[in-house]
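Can you keep this structure in mind? I'll have questions shortly.
With one protein chain removed, the remaining protein chains of the complex are shown where they sit.
Letters A, B and C name the chains as they come in the text, with residue numbers starting at 1 for each one.
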Amino acid sequence: MEKIIEIFKQGIESSKIDKQKICMVSDIPYPSDITDYLGIDFFHTSRGRAIPFATGMKLSNPNLKPVVFIGDFATLGGNHFVHAGRRNMDINVICINKFNYQKIAGEDAPVKFPRIPFLPYASFDEPLNIPHLARSCAGVYVARWTLLHTDKLSESIAESFSKVGFTVIDVISHIPEVLDFYYKHSEEKAGEDTLEVKITPDKKIIVGKFIDRERPTFIDAYNEQLSSVLGDKFIKLE
Amino acid sequence: MANTNIKKEKLHPMENLLRMDRIPHIWCPGCGIGNAVSAFAEALDKLELNLDQLCVVSGIGCTGRVAGYIKVDSFHTTHGRAIPYATGIKLGNPKMKVVVISGDGDLVSIGGNHFVHAARRNIDLTVICVNNFIYAMTGGQVAPTTPTPAYTTTSPFGNFETPSNVPQLAEASGAVYVARWTALHMRRLTYSIIDAMQKPGFSVVEVISPCAMYYSRINRLGDGLDMMKFYYDNSVIKHGEPTDNLEIDYQKEIIVGKFVDRERPTFSDALQNWLKGKGG
Amino acid sequence: MKANPNDVFTGIYYIDGDVAAAYGALAAGCKFLGGYPITPSTEAAEAFARKAPYVGAQFIQMEDELGSIASVLGASWAGKKSMTITSGPGYSLMMENIGLGAAMEIPFIIINIQRGGPSTGVPTSTGQADIMQSRWGSNGDYEVIALAPDSPQESFEFTIKAFNLAERYRVPVMLMADECVGHMTEKVVIPEASEIEVEPRRFYKGKKEDYIPYKRDKDLVSPLVRAGEGYKLYITGLTHDEKGYPILNNKSLPDITKATVKNKKSTNQFLVDKIRKNKDDIIELQEQDLEDAEVVIVSYGITSRVAYRAYEQAKKQGIKVGMLRLVTVWPFPDEKITELAKSVKGFVVPEINYGQIVFEVDRCSHGQANTILVPHGGASVHKPEDILGAIKQIATDDKKYDNVIEYTTSLEKLIFKGSLTEIINK
Partner (left out) sequence: MKNSNISVQSGTHTLTGCQACAEGALSAGCSFLGYYPIHPSFDIVERYAERFSDVDGVLIQMEDEVSALAAVLGASWTGKRAMTVTTGTGFAQMAEHIGLGIMLETPCVIVDVQRDGPSEGIPCNPGASDIMQARWGSHGDYEIIALSPNSPQDMYDLTIKAFSLSEKYRTPVVIVTDTDICNKKEKINIPDSKDIKVSTRKYYKGKKENYLPFQYDTKDLIPPMVDVMDGYRFHVTGLTHDERGYPVMNDECQELNVHRIVQKIRLFVDDIIDIEEEKTDDAEVVIVSYGTTSNDALNAVKQVRKEGIKAGNLRLKTVWPFPEKKILELAKKIDNFIVPEINYGQIYLEVERCARGEAKTHFLHHDSKKVGTAEDIIKLLKKVTK
């Protein structure tokens, strides 16, 4: 099983959340034994539409806890990310971030990068600063780890389950050699201003938990606003 | 009419910039979009650009109709896709100055992703976003910018969603110039547009505009001019204010000013550098 | 099953087709609407938003149509009857996810209030040019059901019918209304809940361990479960086998997925078969004077109301004319047309487009009868005189034609001072 899934499993188990209520929604296919391995439902949607899919699930059944895995997030679903954050949908987002940098903190990567046919521009098309975007669109929990920060990542996942609202964990992943290189050049700075955590070739990769705050979720706001206007006639969303 | 050398009286001070054969326009009395167009026309006048090299692209909506009234090469495209369309024009012909004028629903809701990514790439576009807090063309639906708890036709019991903060989104995505003015800050708005157009890179000017027909009618806020005055009187100019603080509350103070003005290599620059590095 | 009285706003109303559709959806037990404003469908979303809090339904205005349809798919898997409502351009944006819905076999409905196209077209006026798109718009092979109402009353009734068909066959159902129906205000009678038949969702009833997501009953439809109940669902838009596991091409797979590829049978065939084989149960037609007809008008949606006028006028003039109205446009009644073609002289197909369903009619008639198209670009409806003209043309012409005849409408004559063919030949 993929490493992130193993860590995810640890996260679920240490969080004591009712496993049955978790729905994993992703726009990347995972091996079909994932459902047995994790013991949860898995939905593979069309590219980029995992977040709105999860939004629909959450609103139809507010007891569910959708977890969205997005692959090379940065592009297709960006808008849904921004707006789900704004609404504070109770969804946990895990971004698998596979960026390519030959150079980190001024040091060259020791390995040759695999050929990436998708990104002829990878070397200059700047990647999004996902934690900062998540903060700007009002996510309640924002963290970043590399895949090699196994324990901290699984703790983070467990913690995000205890949060109510839109949580984002930016997981840096790559082929093992590169990942090792990234890991060595990372630095933990909890609570760092997200503006500063942009990944650039001349700085270390900053990891850690950046944001942890409270905001009413979409469903709370909906229930509150409509109860205040309609009173008893309103059937609450539960 | 090619050889009429007789000097006619001008029908409009901006006659050479507007498509006079399409006037009267479709906007309601008291709408702020007209102000934005005036400010834009004024800016063009002051900039003394070669208008042949200017191109205006709009999406759909009330503000989307702006392209149809400005007498330059103008495109009225599909809903939310003004920015990618403009990206194509800019990259296809880098000499062009491309301006996107559209509304909040078009740019931030359906076009949010394009907004984010064009800013990230830092494509050399100027975006003028007329924010009237509502979808006016379709009859007053809730927009991502609608403050809580304003009433709209699709939030008949009051809006409960947190509104988008356009300058913050622009800044977070990487825009190099971000400013906000209300529709009555005509002079400042004009100079802001001039600045934005002279700045290479993705620049955003947000114009807070009243919607007299829907937003103010549903919420009983008076006519367009009342609202315009209200926004003007309740605005506080704070240049360089951190964009976190720029959320707009319902009928409260609005912070305006120039918030971001920074330098980043544009897409074309980065592309050229990359090509040089490749030896090409 | 009868409708829940709480969901039904019984009474006599004077409302437009959009609002009627929203009431129909609520009556059918729809509990989720993910929408995005677009003229001319917005009134339906507004009506839904006004009523939703009273019946425990949820309306959300998503950031775009791509998002709204995806949220509808999610909501349906979470166990609620769900729908979205849109018009042409939004419908085009939904295409990818309609395919996903068809592949995952999710019951949901889309109400498309058609407007004049292509592109932005004429937002505030009518059109019928998305009919073929509703059948073929997404990539890959799938079948859908499409209904075409012609009045606000039908807009109410067909929405319920659409939900019933969607739940019955686990398939996306399109309600292809048009701007005329959507914005037409008429008397609408909403009956008592006890008079409304509602198809409940087919929930799986067996043991949890034995559940196989795409194991089909006799009618080729498989029962559903809700997400979040411990069934460990694996649902994907990739081509999948009975268990829902993806079937991938062995050669070019990443290593992780290779292990899971075994000899599996794709379920794609069933996506088309479950509709094609149940066609007779799905298709609904309205027939008028077909027994001795020489000319048959085939129409659907708002056009059938105009065609009816032409039909009456033709009757008066002694032409043996019949009417065939397609209540369900898709699946198409192939056999019915083939059968009619043997006995009639020709078909008249008025459409607010430049030829879509007319080609289907022409195909099914196997060259046995002539087919004449009365085209119309949209933004208004046909003039009955044009349809009448076409009826006369086909009734008096004994020649057999090799292709669909295009009737030169009065509008075309007016605009182009003749027909476009003449401009070219000049």
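By our rule, contacts are C-beta pairs under 8 Å (C-beta built on N, C-alpha and C of every residue); 3 or more make two chains touch, one makes a residue touch a chain.
Owing to the predicted nature of the structure, the values given are computational and were not obtained by experimental measurement.
Every shown chain that the unseen chain touches in the whole complex is listed here: A, B, C.
Contact with the chain that does not appear here is found for just one residue of C:G74, C:G117 or C:G346, C:G117. When the whole complex is considered, the residue among C:E63, C:E96 or C:E199 that touches the unshown chain is C:E96. When the whole complex is considered, the residue among C:T236, C:N278, C:S299 or C:Q393 that touches the unshown chain is C:T236. From the set C:S138, C:N278 or C:T328, the residue in touch with the chain omitted from the display is C:S138, counting the whole complex. Chain B residues in contact with the hidden partner, per the touch definition given at the top, are 1-2, 19, 21-22, 51-53, 55, 57, 67-68, 71-78, 81, 83-93, 95-96, 113-114, 116-117, 267, 275, 280. With the whole complex as reference, residues 66, 88-89, 91-93, 95-96, 98-100, 102-104, 114, 116-125, 127, 129-130, 132-133, 135-142, 236-239, 247-249, 251-253, 266, 268-269, 271-272, 353-356, 359-360, 362-363, 365-368, 375-380, 402-403, 411-412, 414-416, 420-421, 423-424, 426 of chain C touch the missing chain.
Those residues of chain A that touch the chain absent from the view are 29, 44, 46-48, 74-76, 78, 117-121, 125.
As a working rule, only the chains that are shown with their structure count from here on.
Annotation of chain A and chain B: jointly contacted by C, touch as defined at the top. Per-chain Cα centroids separate chain A from chain B by 32 Å.
Taking each chain's centre as the average of its CA atoms, chain B and chain C sit 38 Å apart. Mean C-alpha positions place chain A and chain C at a centre distance of 38 Å. Residue numbers of chain B whose C-beta contacts span two or more other chains: 109-110, 112, 144, 157.
Among all residues of chain A, those that touch two or more other chains are 79, 82-83, 226, 230. By the touch criterion stated above, chain C contacts chain A in their complex at residues 31-32, 34, 53-56, 58, 60, 62-64, 66-68, 70-80, 82, 96-97, 99-100, 226-238, 243-246, 256-257, 259-260. On the chain B side of its complex with chain C, the touching residues are 60, 76, 78-80, 105, 109-110, 112, 135, 137-139, 141-142, 144, 153-157.
On the chain A side of its complex with chain B, the touching residues are 75-79, 82-83, 86-88, 121, 123-126, 128-129, 132-133, 135-138, 215, 218, 221-222, 224-226, 229-230.
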